[in-house]
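Excluded from the complex is one protein chain; the other protein chains are retained at their positions.
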Amino acid sequence: MNKMESLYEALANLDGFIYPNEIALNWDLLIVMYPYITGLVAGAFILASLNRVFDIKALKPTYDISLLTALAFMLVATMPLITHLGQPLRFYEMLITPHLTSAMAIFGFVYLWYLMVVLLLEIWFDYRYDMVIWSQQKKGFMKFFYKALTLWISDTSPESRKTDEKFGYFITVIGIPSAFLLHGYVGFIFGSIKANPWWSTVMMPVIFLFSAMVSGIALVMFIYMAINYLRKKKTDIFCLDTIAKYLFYILILDFTLESLDQIHRIYEADESFDILKILVRGKLFFTFFIMQIGIGTLIPITTLGFLQFRKPREKIRKILYLIISIFVLVGIFFMRWNVVIGGQLFSKSFYGFTSYKVNLIGGTDVSLSLLWFIVPFFILAFLIWLLPPWKKFVEKTN
Amino acid sequence: MVVKKGNFNRRDFIKHSGMLAGGVVLVSLLNPFKLVFATKKPEGNGKWYGIGIDIEKCIGCGSCARACKIENDVPNEPFFFRNWVEQYTIMNDGQIKVSSPNGGIDGFKQPVPDEAIYKTFFVPKMCNHCAKSPCTQVCPVGASFESPEGLALVDQSYCIGCGYCVQACPYGCRYIDPKKGVVDKCTLCYHRLEKGLNPACMMACPTGARIYGDLNDKESGLSIFIKENNCAVLKPQLNTGSKLFYNALSQEVH
Partner (left out) sequence: MPLQVKRLLLAFAVFIGIMLVLKYFLTPDSWREYGAYRGKALTEISGKEAKYVEMETCAECHDTIAELKTQGLHVSVQCEICHGPGYKHADDPDINDLEIPRERQFCLRCHTKNMASPQAVIKQIDAVEHNEGEECITCHNPHQPWL
């Protein structure tokens, strides 16, 4: 079904009154994907920083995996946006003539800052010594590649390693507020639109940030288990327990913040409340109550909470962690869906609703979204092949 | 080769974060960053366009919507409008029914028999050409801007089609042109104003319900219209600086 046909169908399914231009839902599945992917980046990075800055040694096995995961998803993060544009080839204009009052324009630079100064630099400092050794071991093109990656530095002395440690630590420290900025900014892009009462709340950047942390931690947990399964290696259960513990704490924080936002909205019941109540109870019922709250929040919180007190056998715990991480990832996706799609389903006249049907077969928004979600896993596989965490030399002291 | 981290983790972190935060505050004091994008009114004899709509004169013929689509090559489908007309029907039991079939281009029918109606009227809608427009504030590349005369315009050869402005407009005035992939909206027929003609919708209205003029000129038709009538703007609580003044705007209109 092409675009016009889907619009005619939406017109037939109109509920109440909407401004005529509101029939078309402009920010579709791709725009749901974009905060989801940047959230995974920020969350994975925070997990890495828990190890590096806050010295939680139990997370050491996942340190490099978190960073590489963050990088893999970061490289793809802008692609949903660019492919969504009406004029994708003009995307460079945002970096050349950014309009400085626009949050979206500033985001281009926040993204570049985080990618280049935080992620790439931290991984570089972390792997520099190993890349030098690998460049000496390999031959041919790979030798040249590793040499280029090390910027043609061949210093392997202990002093240089000390410098690497020092600067890497410093970058991680800067990286924490930068990660907050990266994903808080995405929340601000929505939270600053006064025209849309579903989006316009002070809590939006904070909610986005904490749900990002939740999704990133769950992703690393899943990837860590997947990598060990593929490599047929034993998973460090203490590491998994620690990740689960932090996932639990941050899930509670996230749930509290989102509940606060909703309770405040329900209590104040301003002019937008009547239509939003119908929205949440009607069109968003499945995605909000069942998926986001039920599967994405309540089941993980109760399970992880239970596991803090009673720890069953390792095998059972691993299965539980696997299921919980997938539930959380799905739940956070639907949180993004509820914000982005939900905000466009009701009319700004507060008199009605339009509809949005995801074209599961042949729709470009679905195929592109799936593409941008799957590609980072391939990039991650490449990065792990290029920079294998378990082949690093000399156990670095924390 | 032991890097002594020990107790310095959290202290370092707080120190660095404090430096970062302090730096941001300092920079923002030195160079206050302009959050609200408000165009300054032109000094001297520059025009500052506004619009006036008299709801007591609107007959719901839809000539304005129809003329606009023809003049500005707006796609004919019922999903894209630069301006449109809404019919409000408030029933005796308090229900509010609003409709805008094809933007009002083909005229209207009442949805309920006359006996059940408490109050009913037409409301033409169009771009409010806000003085503090949220749509120009959020454009990431500067393709949506305010002209020196106070009109919110779109540079269609520069627009990237991100749709941020469409989300930011509280009045639903913008749409993404399906063929061009960029944003389109009412320009107050800027191309006609330069030639000494009136905007298509103003010209088309048979009852004179729509007027426009220079808000800087206190003798202009629009300034007198605002002075002699009780005018209101849509969604004043959003502080958009809307320059579209309605006479006899009822509180059910959003």
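Letters A and B mark the chains in the order given here, with residues in each chain numbered from 1 onward.
Throughout what follows, a residue touches a chain if its C-beta (ideal position, glycine included) is under 8 Å from a C-beta of that chain, and two chains touch if they have at least 3 such contacts.
Worth saying up front: this structure is predicted, and the values here are computed from it rather than measured.
Undergrad: From the listed residues B:Ser63, B:Gln167 or B:Ser220, report the one that touches the chain absent from this view.
TA: In the full complex, the listed residue that touches the missing chain is B:Ser63.
Undergrad: Can you tell me which of A:Arg52, A:Arg128 or A:Lys283 touches the chain that was removed from the display?
TA: Reading the full complex, the residue touching the unseen chain is A:Arg128.
Undergrad: Which residues does chain A use to touch the chain missing from this display?
TA: Interface with the chain not displayed, on the chain A side: 92-93, 95-97, 99-100, 116, 121, 124-125, 128, 151-153, 155, 160, 163-164, 167.
Undergrad: Across the whole complex, list the residues on chain B that are touched by the chain not included here.
TA: 39, 56-63, 67, 70-71, 87-89, 106-110, 114, 117, 120-122, 142-143, 145-148, 153, 155, 157-158, 187, 189-195, 197-198, 200, 203-204, 206-208
Here is the rule we go by: only the chains that are shown with their structure count from here on.
Undergrad: Per the centroid of Cα atoms for each chain, what is the distance between chain A and chain B, given in Å?
TA: So the centre of chain A lies 34 Å away from the centre of chain B.
Undergrad: Can you name the residues of chain B that touch chain A in the complex?
TA: For this pair, the touching residues of chain B are 1-3, 5, 9-10, 12-13, 16-17, 20, 33-37, 77-81, 84, 86, 96-100, 103, 125, 134, 137-143, 158-164, 166-176, 178, 180-183, 238, 254.
Undergrad: Considering the complex alone, what residue numbers of chain A touch chain B?
TA: My answer: residues 3-4, 7, 11, 16-24, 26-27, 53-55, 81, 84-88, 90-91, 93-94, 97-105, 108, 158, 161-162, 165-166, 169-170, 173-174, 176-177, 189, 192-196, 343-344, 347-352, 397-398.
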